[in-house]
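Only one protein chain is missing; all other protein chains are in place.
Each chain carries a letter (A and B) given by its place in the written order, and its residues are counted from 1.
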Amino acid sequence: MPQERMTIVVFSGEMDRVMAAFILATTAAAMGLEVCMFFTFWGLNVLRKKKFTAGKTLLQKMMNTLNRGGAGRLPLSKFQMLGLGPIMMKALMAHSRVPTIPELVSQAKALGVKFIACTTTFQFMGFDKDDFIEGVDAYAGAATFLDDVLDGKVSYFI
Amino acid sequence: MPQERMTIVVFSGEMDRVMAAFILATTAAAMGLEVCMFFTFWGLNVLRKKKFTAGKTLLQKMMNTLNRGGAGRLPLSKFQMLGLGPIMMKALMAHSRVPTIPELVSQAKALGVKFIACTTTFQFMGFDKDDFIEGVDAYAGAATFLDDVLDGKVSYFI
Partner (left out) sequence: MPQERMTIVVFSGEMDRVMAAFILATTAAAMGLEVCMFFTFWGLNVLRKKKFTAGKTLLQKMMNTLNRGGAGRLPLSKFQMLGLGPIMMKALMAHSRVPTIPELVSQAKALGVKFIACTTTFQFMGFDKDDFIEGVDAYAGAATFLDDVLDGKVSYFI
């Protein structure tokens, strides 16, 4: 039997949604599926280094001042409470030994999960390849990702 | 022809998103599909009883004070307006005879829709089986749910 494939569009950059995406991805990879994740819009923040990304134009600088990257400091989709919510959530998860997002990113890479960073978002946000972590397998657009999707069994938009 | 299956990850706990999930689930079940819903993160609130769930640790008590359960009192994803939005939405729906979430939950059970409650979320939020309504078919993790997904035809993340 050929290997089944799961593909996930990671559109959201919120800790809880990103965690759900990575739990599905790493569980599927551990079950022997081929997994491909396409990071676009706010989801790209997961793959950005923690350092400040300036961008090139004034507008990009303004947007990037608001829209901070780094897998370890994503906001929550609710109960953000000026940063208190994510701290509570991280503490709850640590107490139950649920892995953190940076740990899930490492697990995903160790299990061979493929990461594609969306070039369309990349360009209009003014990012540079140097702003991203190692482990990005490809910088590509939706057409490249859809080739993977069409060969796959399951696809999510998160 | 073997029976087709639809699976849905219910991640969101907002009235409007949960309603969309249940309309898809009950419509598919009424068309003869096998349907399996996996409730995780905020989606677990749909399956919680309306009573207050304390949790075990101080952090769990703090989170559960914010994050209230009960299918009948879910917030809206927009226009929440301190609770006025959900009241307006419920009135609009009642006027058009759209079923409420508790009614959709009952319809889903009557149509044989399978409910899985995510054990990972369950544990870090400090829930107890006693906090949940009857009708939960299984308490399990992502691996068990993915077995159902891989045998299925369609899968959504909501």
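To be clear about the criterion, a contact is a pair of C-beta atoms (placed from the backbone, for glycine too) under 8 Å apart; a residue touches a chain by one contact, two chains touch by 3 or more.
Remember, it's a predicted structure, so these values are computed and weren't measured experimentally.
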| item | value |
| --- | --- |
| Contact partner of the left-out chain, one of A:30, A:63, A:91 or A:111 | A:63 |
| For chain B, residues in touch with the removed chain | 4, 16-17, 20, 23-24, 27-28, 30-31, 33, 77-79, 88-89, 91-93, 95-96, 98, 153-158 |
| For chain A, residues in touch with the removed chain | 9, 11, 40-42, 57, 59-60, 62-63, 66-67, 120, 123-125, 141-143, 146, 149-150, 155-157 |
